[in-house]
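Below: the structure, in structure tokens.
Only one protein chain is missing from this complex, and each of the others stays in its spot.
Read from first to last, the chains carry the letters A and B; within each, the first residue is number 1.
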Amino acid sequence: MSAHAENINYFKASKGFMSWLVTVDHKRIGLMYLASILLFFITGGVYAGLFRLELWGPLPGFISPDTYNHLFTMHGVIMVFLVVVPGIPGALGNFLLPLQLGAKDLAFPKLNITSLYLYWIGAVIALFSLTQGRADSGWTFYAPYSLSQNPAVLWMLVAAFILGFSSILTGLNFIVTIHKMRAPGMTWFRMPLFVWALYATGIMQVFATPVLGITLLLLLMENFFRIGIFDPALGGDPLLMQHFFWFYSHPAVYIIVVPAFGVVSELIATFSRKDIFGYKFIAFSSVAITIIGFLVWGHHMFVSGQSEVADTIFSFLTFFTAVPSAIKVFNWTTTLYQGSIKLTTPMLYALQFLFNFTIGGLTGIVLGILSVDIHLHDTYFVVSHFHYVAMGSTMIAFIGGIYYWWPKMTGRMFNETWGRLAAVLVFLGFNLTFFAQLIMGSQGSPRRYYNYLTEFQIYHQISTAGIVVLALGLFMALFNLLISLKNGAIAPQNPWGARTLEWTHAETPPVLYNFTETPVVTQGPYEYPTEKV
Amino acid sequence: MAEVTVPKEHEVAHHFDDLEQEFESHRLGMWLFIASEIMMFGALLVGGLLLLYKFPAAFAEGRAHLDWRLGTLNTFFLLTSGLTMALAAWHAQRSEQDKVRRNLLLSLAFATGFLIVKYFEYSAKFHHGLLPGNAFSGHGFTDPNAHVFFGFYFVATGLHVLHVLIGMGLMVWCLFVSRKVKFTRAYYTPVEQSGLYWALIDLVWIFLFPLLYLVA
Partner (left out) sequence: MENLPGHTYDIKVLVRVYVALLVLAGGMVVVSLAPLENIAGLDWIDLHVLKGLVIFGLATIMVSIVSGFLMGLRYEKSKLNTVVFLGNFAFLALFIVFTWADIGFRGLVYPSFEEQLNWESPVDKANKAHAGESEEAEEADPETPAH
């Protein structure tokens, strides 16, 4: 490659469909992740829409109970393993990590494309399972139900195993990049908070995901060879399976939400035009959440027959997760205080995030209380709680991040008016859908049920109406972006006046190896020139 | 091919500044991968220990049907192949391509020895019907959960054997690389990395061997 080719933007550096498929450029891989993830986000959303429509009335509607089980399983598996877990790291992380560090690429570009291919293979297998019957075990694959040799469930286990591998490789790549590839002058405390968040996420991906791998492998072995480790009919312990599963899946909740913390830190600092309040506290609270996240998995099992000793320990430890989360929320709020706030589209998503995450976090504390959890377990309260975190926090921050970095990725500005309108609709739709579920759950309506008591109908209807508004907002947001590709104004290098490297030193869109010359970092990521009023 | 291709000097990949950064990155990457492998095997062993705790009698009965002599022989094979892999890296640092290859072949031989012993062990289990779950047909057992031991035995050793095969694949890959690239004190990464991975297989076996063959 000539020296010249390195200095033209990454879209034009090479052409053709194949040049994308064999690329090792982290920016292209990030965009391919983004496209795939959005596609599956729509797919998972369609599943959700279908069963929400069915729940409009209590009596059997247009889908059968079996189909209903299948639909919520598919919704769960797709949204967890194909959307929120790989979401922000895969799409935004891949694109931005080297740019924010001042590196030419991730440490292992070939490994990076491998993990994208593993993601695709996993996705194809997950879809292939549809032809093999109906997976209906829920995304948690609890034994012994998942041991009933349903071929669709088996394929789903294989898919989740492969997707886990993809996630491990991404996390590994990020950690090595952060340790070894920082630009000159980029000290640890000059890294943007998004990078810190990806670092914390990477630790969880590398250390927790393998346990999911072995869990799924043991479930497969149990299905095929009846090894008797999880199957109670053969002397196994089904609770052991839940321990294995949640040892991964609780940290996975943080794999889902910690990158969102990072995105929101960037958005709030940029649009308040202020140095973020308590940089080190936010950075270290990401790492603290990582560690604490490994200590609390048993709170998913309070009513499973787990020993009371374990219940008590896990309940106690669960409260500690609130500390780092609260530190973050306080710091973001303090950053807003006396900032020159610009209510751009990305900022609207960041503010929604603050609202939703506070509800999601506080309901989590409620659920961590042993005696209360006995009543709220497996009700819509739990459903609402984790949607406030996974959808209301993670996906909202993800969309905000996409809007924020869209000009850098594509070189085009989106329409601000439509963007804001969509953001407001998303906020209303989301809260309508899930606040209704919060109330319904607190009154004891159990989740995953096909039928329900008529007194809950009004909440179900509000919820279903909410999802229509939400879908409208999301599609509006999506089309706004897609239309900007053709009609949007050409984006300047730094439309938001941000201070991180991808805005200050990289062109829009960036050149093939990111920077025309390696940047030398001399200041922190959020040092704005102080303006005297 | 009339002529043997002459190994060339290694070139640093485009996105790294220098050899040291490249080497350190690869090493950290391999360690993180090993860390994830250890978590996977570790979780399995934790499961094994908890089963041992739940069903001590079943494990004692099951263990009596494993031959500690074969296990010890396999331990010897693995430790020796670990040594030859380290020797290969030592020779790679001294740019002795031929001796690198010789040691890689020796490691492959010991690994194959391990697999052969494993084959005999497995076929003995099949012969006596000491199989997981419903396939179990061994006789003379008294503990009703004795089959769980064999379920665990096959999963744990099976997964380990799979990793042995992957490790052997890496050795073969190193043999190919040694034809293309000249190893020097500054660049011996492929041998070093394969050696690290092979050491992981040793590590797992060092815990697996006592858990299955020795402790009751």
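Throughout what follows, contacts are C-beta pairs under 8 Å (C-beta built on N, C-alpha and C of every residue); 3 or more make two chains touch, one makes a residue touch a chain.
Because the structure is predicted, anything quoted here is derived from the model rather than measured.
Contact with the chain not shown here comes from a single listed residue; of B:Asn145, B:Ser178 or B:Ser194, that residue is B:Asn145.
The omitted chain makes contact with just one of the residues A:Arg134, A:His179 or A:Arg447: A:His179. Here one chain is not drawn; of B:Pro7, B:Gly42 or B:Gly158, the residue touching it is B:Gly42. Remark: the residues of chain A touching the chain excluded from display are 179, 207, 211, 228, 232-235, 237, 239-240, 243, 247, 294-295, 297-298, 301, 305-310, 313-314. As for the chain not pictured, it touches chain B at residues 18-20, 22-24, 27-28, 31-32, 34-35, 38-39, 42-43, 46, 49-50, 53-54, 68, 72, 75-76, 79-80, 82-83, 86-87, 89-90, 93, 129, 133-139, 141-147, 185-189, 192, 195-196, 199, 202-203, 206-207, 209-210, 213-216.
The rule we apply is simple: only the chains that are shown with their structure count from here on.
Within the complex formed with chain B, the chain A residues making contact are 103-109, 111, 168, 171-173, 175-176, 179-181, 206-211, 213-215, 217-218, 221, 225-229, 231, 234-237, 240, 244, 247, 513. Of all residues in chain B, only 14-15, 21, 24-25, 28-29, 32-33, 35-37, 39-41, 43-44, 47, 50-51, 54-55, 131-135, 144-145, 147-148, 151-152, 154-155, 159 touch chain A in the complex they form.
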